[in-house]
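Let me give you the structure first, and then I'll get to my questions.
Partial complex: the chains shown occupy the same locations as in the complete assembly.
Order of writing sets the labels: A and B. Residues in every chain begin at 1.
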Amino acid sequence: MARLPGGIVTPAVTPLRDGELDREGISELLEFLRSSGAAAVFPASSVGSFHLLSLSEHSRLISEFAARLPSGLSLLPGVHRGNLEEAVELARLARDAGAAAVISVPPFYSELSQGEIADYYSALARSADVPIVIYNIPQMARNRVEPGTAAEVARATGLVAGVKDSSRDLASLQGYLRELPGIPVYEGQDDLLLPAKVLGAHGGVCGTSNFTDLPERVWRSGSPELQSRLSRLMAELSAFEFPSAYYYLFQALVMGRRSPSGYLPRPLRPLGEREAEALLSSVRGIIGDDRGASG
Amino acid sequence: MARLPGGIVTPAVTPLRDGELDREGISELLEFLRSSGAAAVFPASSVGSFHLLSLSEHSRLISEFAARLPSGLSLLPGVHRGNLEEAVELARLARDAGAAAVISVPPFYSELSQGEIADYYSALARSADVPIVIYNIPQMARNRVEPGTAAEVARATGLVAGVKDSSRDLASLQGYLRELPGIPVYEGQDDLLLPAKVLGAHGGVCGTSNFTDLPERVWRSGSPELQSRLSRLMAELSAFEFPSAYYYLFQALVMGRRSPSGYLPRPLRPLGEREAEALLSSVRGIIGDDRGASG
């Protein structure tokens, strides 16, 4: 099992045009990530609203990203489905398409015991015979993956390639670092990127890297000033519906579409025109006119 | 749009044997419900772990229930899928199979605005051309369906056949009763059944009706003593993993299998032998030896 790359992983928006998967959008996103210095791309992420996709869209999304992957960028597709067989099917597809590993949220909606979560991950990794990245995001999935549970899966399968912690709690991140020595741990919140780096994180999964290279610059420089800017960007985004603002900013800043249509999976509602302009203007003010998509 | 029946709706466990859908189990469950006096059956419920099923299992589950439905029992299948097209596909299948209406949780995992929730429900009802029951369970789905949102969908589509409120908050139930006059509202918690009836609820969606007729007796009699027994049963069940205890009790009390195998969808873990015996014994003590499955 090759070690996953360090640095910034992009939890990709799902590029859409008039409601359909947009191949051109995928190509432009991947090219933007390559030029930004991203380490890996993560299609079917939370930002990408994986939970709103049909199984066939989910599958196609992974294939389309794989088919256009530039060299130097690793592929880490999300294979989260409540049903284990569907997740295994996607994981096999991802593996065969060249994914470095697959990322997986535990089944969400109802509470599972830690033992059940361990069983899920072990069955997924073994059945698909693929390295997995355990994804902890209890505020959305309800189910926390305790560091001890992740460690148990790692020991039992030898197939845990990493952990992504989006819990917002750096005590949790530190728990993973302690319990899974040698296994890459990624921070999942842009505004905790530099603190996580200081604590020993291997990288960050940063939603804003869909439309700006600011996370890459924070990571490389270790600069508190740049982190402060990135955190201000996150504070600004928090005033808008998640994840619609990310979708819009990708369209406006990467695709150059100021009035895109059908750019959100159903039933998400597009930003209003004025809202979109206000967002764009304030985001430009934070990331700088000379950088971002055109960086 | 025919008015949905009042009384007890059973959110069915998913009968499984050795991990496979068990047609005999479905038949026996339906016969048990008929003899208990249930008004309707709700396959692909939260108790039935719909979120752990693949799309094809979900679809097959609805078909198998429809094929065995006894007369006098209405069919209210759950068609919750995050993806709208998959939900529409299931809703059409359900409609064609004779469902009185379909039940739906809003997309879960990420937060939606009330407008997005309204859009989802309206699109579902119209695309499948089927009456819907709006299902409010914010503690699991994260997304609360405000009474005003349900009323908006009802006005816009004319296809809201009912609301199921499992929020545990009777202020919420009263909100639905106020905002949707004339539309049946069902209480989703067994231990709130009689209070909800007094407030004007049309019925209850009661998990324990999978293995005992106690909810039906509470509903018909209006007896505080029987409600007290039912609530004690719920308190007892809360000491066990949800929904594994329901699955086990169905196997033991309805199917007569004391040591069933493969009766839970993956990755749920079966109760331990001692745990199962303790559960069974205490449940028998509460519902009475002479009633329940054998009633």
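Here is the rule we use: a contact is a pair of C-beta atoms (placed from the backbone, for glycine too) under 8 Å apart; a residue touches a chain by one contact, two chains touch by 3 or more.
Being a predicted model, the structure only gives us computed values, none of them experimental.
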Whole-assembly copy number, given 2 chains displayed: 4
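The rule is short, and it goes like this: only the chains that are shown with their structure count from here on.
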Chain centre separation (chain A, chain B; CA means) in Å: 34
Complex interface listing, chain A residues touching chain B: 46, 49, 51-55, 57, 81-86, 107-113, 115-117, 119-120, 123, 140-142, 241-243, 266-269
